[in-house]
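This report refers to the structure that appears directly beneath it.
Here the complex is missing a single protein chain, while all its other protein chains stay put.
For clarity, chains are labelled A, B and C in written order, and residue numbers in each chain start from 1.
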Amino acid sequence: MQTRDIFANISPLDHRYSRRKKNFDQIGKYLSENATIEFQAEVELALVKVLARKGMAPEQAPAEVEKAINELTTEEIYAEEAKTKHNIRALVNCIQKKVSKDIRPYIHFTATSYDIVDTANSLRYQKAAQELILPKLKELHKSWAEIALHEKDRVQIGRTHGQHAVPVTFGFTIAEYVARLGERIEEIEAKADKLVGKFSGAVGAYNASSIFFEDPEEFEKEVLAELGLKPGEHSTQIVQAEPITDFIHALVSTFSVLAAFADDMRHLQRSEIAEIGEHFGKDQVGSSTMPHKRNPINYENVKSLWKAFMPQMTTVYMDQLSEHQRDLTNSASSRFIPELITALLSAAARLTRVSSKMAVDQENIKKNFEQNKKMIVAEPLYILLAAAGHPDAHEAVRKLTLMAQETDFSLRELVEQSQELQGYWDKFTRRQKELILKPEKYTGIAAEKTEKIVKNWQHKFDYDLKTEVL
Amino acid sequence: MQTRDIFANISPLDHRYSRRKKNFDQIGKYLSENATIEFQAEVELALVKVLARKGMAPEQAPAEVEKAINELTTEEIYAEEAKTKHNIRALVNCIQKKVSKDIRPYIHFTATSYDIVDTANSLRYQKAAQELILPKLKELHKSWAEIALHEKDRVQIGRTHGQHAVPVTFGFTIAEYVARLGERIEEIEAKADKLVGKFSGAVGAYNASSIFFEDPEEFEKEVLAELGLKPGEHSTQIVQAEPITDFIHALVSTFSVLAAFADDMRHLQRSEIAEIGEHFGKDQVGSSTMPHKRNPINYENVKSLWKAFMPQMTTVYMDQLSEHQRDLTNSASSRFIPELITALLSAAARLTRVSSKMAVDQENIKKNFEQNKKMIVAEPLYILLAAAGHPDAHEAVRKLTLMAQETDFSLRELVEQSQELQGYWDKFTRRQKELILKPEKYTGIAAEKTEKIVKNWQHKFDYDLKTEVL
Amino acid sequence: MQTRDIFANISPLDHRYSRRKKNFDQIGKYLSENATIEFQAEVELALVKVLARKGMAPEQAPAEVEKAINELTTEEIYAEEAKTKHNIRALVNCIQKKVSKDIRPYIHFTATSYDIVDTANSLRYQKAAQELILPKLKELHKSWAEIALHEKDRVQIGRTHGQHAVPVTFGFTIAEYVARLGERIEEIEAKADKLVGKFSGAVGAYNASSIFFEDPEEFEKEVLAELGLKPGEHSTQIVQAEPITDFIHALVSTFSVLAAFADDMRHLQRSEIAEIGEHFGKDQVGSSTMPHKRNPINYENVKSLWKAFMPQMTTVYMDQLSEHQRDLTNSASSRFIPELITALLSAAARLTRVSSKMAVDQENIKKNFEQNKKMIVAEPLYILLAAAGHPDAHEAVRKLTLMAQETDFSLRELVEQSQELQGYWDKFTRRQKELILKPEKYTGIAAEKTEKIVKNWQHKFDYDLKTEVL
Partner (left out) sequence: MQTRDIFANISPLDHRYSRRKKNFDQIGKYLSENATIEFQAEVELALVKVLARKGMAPEQAPAEVEKAINELTTEEIYAEEAKTKHNIRALVNCIQKKVSKDIRPYIHFTATSYDIVDTANSLRYQKAAQELILPKLKELHKSWAEIALHEKDRVQIGRTHGQHAVPVTFGFTIAEYVARLGERIEEIEAKADKLVGKFSGAVGAYNASSIFFEDPEEFEKEVLAELGLKPGEHSTQIVQAEPITDFIHALVSTFSVLAAFADDMRHLQRSEIAEIGEHFGKDQVGSSTMPHKRNPINYENVKSLWKAFMPQMTTVYMDQLSEHQRDLTNSASSRFIPELITALLSAAARLTRVSSKMAVDQENIKKNFEQNKKMIVAEPLYILLAAAGHPDAHEAVRKLTLMAQETDFSLRELVEQSQELQGYWDKFTRRQKELILKPEKYTGIAAEKTEKIVKNWQHKFDYDLKTEVL
């Protein structure tokens, strides 16, 4: 086995972001080169199974082939490829060498290379989605749901343009991501389900298989069904590009949701805002020269990985173009899809870790909220004035806020000083007046909506929430 | 009305690719700045309608507002914006000036700017999809379906890596795009349906609306229902980014299908291949110095527009990140989405035009097919030998083809000269032998599959095909 | 003249970001479709001038052609193109119609379309750079230089990871952008100078011109020299792609510098930081429902335009690939380069406007600086301890800062309480001690460096600075 010092590797995914053996083994099961070969061999096996079932290949063929592929090593296939310059022919040769002479003809029978390559890729990405990506994203989702529920009532100033706007609750802030990630998880699931295989031969017209099978489409369906896959409506040498394109889009747009969360959190961690933090390890160093710093490196890392991989979608779009019944210019490029998935998994795992130990700084949340407390009520005041018939409420309140900023008076006091406005004030209901007097009540239905969103996804994803509500 | 020489414009979409007035008016109805304003005004109207229905606004409010917005001009709103520096406040001010005093308070009642902006965008993109994009793409789809059906039996050499492989039919070649575009049309339709609006106020917590409505989510639903829209699960100041992201992805990935088709066609138009052409206008000039040239400029244009707009998806992904309850850095960028849609529509219209006058050069298709005729049968020969038990069929045929290339013998003749191979030959069925002897029969189920695909979409999209089968 | 309501346009560049007539006229001079045609006509004229000078064309040819092109309208050329389907042939036909019969043959003599198109583009982009882009960027640069110089001594907390680090001055913060933009301006200048033209005919081998000229390369040089351009080393039908690719890269990377500045400023404008602001117009509305808000919409706009146009670089890279002596798939796409330039100019103008009225909030800068004042000195303390021989200074200070955060003691007081550390303290020089005691002195050479950078560029770009130093 050709081994290598992992730090001799070029890709950070191979030397840095995959160092925990356990994680790496999980990922490697679908996304390493070994996995590529294993899934390709599994497709070759599925073919032989169907041939045997149909009585075309010897009865014992599946067992022999299964044994053979269990003995295969990636290394021997690469050694064979060095001779043939063709990776699938190399795989086929290696399997054939390990089975009896009468079984050999059924290896790769009527297949073209990409019947194997594309089917194996759809299979491993679908399985990676079901068994790895979706579970990991649901773990992350749950950690957010827990924060959202726990913090559903904690009043936080809402921010638009980086400016204090009107109040939300911190739970509601997090509920945004519960909703967005939940919906993305469903999209990944839907698009993973739609990944297709093919068994239609060199140019997709079933030229070879129609020599032997009355209904070659039926034969294709049988082979793919063996793997839990379906064929697309049309294929050339390769499967239609759109199912994988949609699947990668689902991943990339999910990555953006993670990056958006990371951006929000790292800004909330700014020295001047400091509403959240991360529990630091005892020996952890914040900065090599500024030992007092608590840097949001995990959130920064997630944003940075997103920047590294999001543009790969451009590659995927370019790969939708393949000349005539295919050119091979999507081959090397599509070999990098596992990198994107690995990066997304790394980001998800990191966010789960850091979200589960998020420290919410109650005092700073409160302090920030109070900073512009007297301004916050400008919105309800304007709306109530307008509703009460004030002909130019927006302008009136705009002037009031300018005055409030220049003086020590609150908006309420300024209203009182204005005979005209006080007239409107008297028409307000008790609850409406309360909203002006107590801005912390002006959170709309933030808490109820948070709870509703969390329950919706808890129900859909069927997980327990250990969090107590604040 | 501020007018301008159209050639004073910067964007080719505004001076070059939109010059046919009829087309431009259709597109402008959804995608011009006038359209933007009209749809925004429509959202303001929907709000007033619901308020009136609920008895909160005067009964005659909807009629007055409707009258007012019919009189609005984009110019006056821009003039107002020059003062307020705020586009939606400008719109609101302009409407308010045109209605009676007692109705004014209900304009924009409890709304934040992006309740209007985002809802209006979802509305106009959804309508543009239903009324313009999908119909235009279906026209293109039909023109391809007609070619596919007409050409379903015309034998064409299949090409992989730009090399002659095994035969397909030209109809089957086109059927690839019938299937791919058909499926994309369905994806655009599905994602347009999922575009959402919002009426949840400045930070998405229904702060303002909950002052007046028992169930502000119900109120939001009512306003949006007035427009045929639904709310998303969670919004901040803006709607969740993913519905529009998915919608644009559906458009971009469709654009790639058009570009892939264009690439295939322009290569088929190469001087040495020349399997298709385009009927040229009587006065049309191919080249300014080479008057004999027949350049595939329409296909080149489509590929080129795709290159110009596909990367815009990167912008859309970046716009998924908006800090906290939103920052405005997605505002200017999202104003360019209409350009992408216009470019896609231009490409679709151009391809429909050029597809409907596609000239298929029967003789060249045949000539190209015959060029490697004797090699084509290498595949079935190898497969039949393998199936007949030849222990190393691939290698045997590889050597045979080398020999055939160096000599004048056909593969069949070389088989005959080999005692060993002739033994296998004798085992082949009559039909199998025919495939070796008549490569033009080796098209698998290309014709049947083409017909099946065409019929499937004809049924789904419910159009008539005027084409007779070849 | 075909005119259009500007709000009927699709591109925001044509209806929104180009509404000030003066600005638009400046930009339109290089970047509108009218400009495209004018520059192309200028190239045709240059050709005739050289031919006349060489005695090949009649002496009066240049004057006649000049008169003709002055009378040309874009509209008539487009009308002609509608017939010929070829834009340069249309131009040539229109010029020919306006000159005497004996001059007609010399219009476009030996030229291919792209001799004209590519040369005209290089010319207009070079001129746009020299006459518009560089001057506008230098205006912006100057406005930053003024802030930097004025603020060179104002102590500001430096921030890394959004966390308070060690002090800088606000001038130094701005000096970063003085240096970066200055250097980009030089890069744009250098790459604009390297834009090349061509006059080598249909496939670049001077096939046509070598019929008439002994040294067709010399002839090419003469025609281009007439326009102030040079040829590239090799051309096909088109000029080498790299000069324009480098030029656009220079623009895009400059745009990134503007976006980086915008990002920094909008974060400094956050409610909790509030170190800078923008003078608001008297009637300006911050938010439609929150009249108290002061949103950094200009900075947001610049970031947003960058997001919209930066990805266009991908298009430019794709356009480096043109099959054989050229395919036309870079034609439509390259027509969008003026959009990118217009967006950059719009962003630069906006930033100049907003920078020149930047309001620096002295109190908030001071308040933020003091927030972590006692922690700031951790860095010099650690370094001085290390320099004084402390074996594990980093760890010692890390523990000290944790203690300082948990207690009311300053680092200095904690040092005093530790016998070991006090021993090191005693070794520090007076100035070194002062840095620990007065963190506001710990600004390194921020002020001197700021001044040096500003002077460097002031000298290079030769502008006056009206700013007084703080």
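Here is the rule we use: contacts are C-beta pairs under 8 Å (C-beta built on N, C-alpha and C of every residue); 3 or more make two chains touch, one makes a residue touch a chain.
Keep in mind that what you see is a predicted model, and the values were worked out from it rather than measured.
Undergrad: With the missing chain put back, one of C:K22, C:H324, C:R430 or C:H459 would touch it. Which one?
TA: Hidden-chain contact among the options goes to C:H324.
Undergrad: For a quick check of understanding: of C:Q26, C:Q240, C:S333 or C:T401, which residue touches the chain that isn't displayed?
TA: C:Q240
Undergrad: Which positions on chain A touch the chain that was left off?
TA: 1-19, 24, 27-28, 31-34, 37, 74-75, 78, 83-86, 88-89, 92, 108, 111-113, 201-202, 208, 266, 281, 283-290, 295, 297, 300-301, 303-305, 307-308, 310-315, 318-319, 327-333, 335-336, 338-339, 342
Undergrad: For chain C, enumerate the residues touching the unshown chain of the complex.
TA: 89, 101-102, 104-105, 109-110, 158-162, 165-169, 172-173, 175-176, 178-180, 182-184, 187, 200-212, 216-217, 232-234, 236-237, 240-242, 245-246, 249, 252-253, 256-257, 259-260, 263-264, 267-268, 310-311, 313-314, 317-318, 320-328, 379-380, 383-384, 386-391, 393-394, 431-432, 435, 442-446, 449, 453, 456
Undergrad: Which parts of chain B are in contact with the chain that was left out?
TA: These residues of chain B touch the chain that is not shown: 157, 159-166, 266-267, 269-273, 285-297, 300, 314, 368, 371-372, 375, 378-379, 382-383, 394, 397-398, 401, 404-405.
Note that in this section only the chains that are shown with their structure count from here on.
Undergrad: What is the distance in Å between the mean C-alpha positions of chain A and chain C?
TA: 34
Undergrad: Report, in whole Å, the distance between the mean C-alpha point of chain A and the mean C-alpha point of chain B.
TA: The answer is 25 Å.
Undergrad: Residues of chain A that contact two or more other chains, please.
TA: 159-162, 165-166, 267, 314, 379, 383, 394, in rising order.
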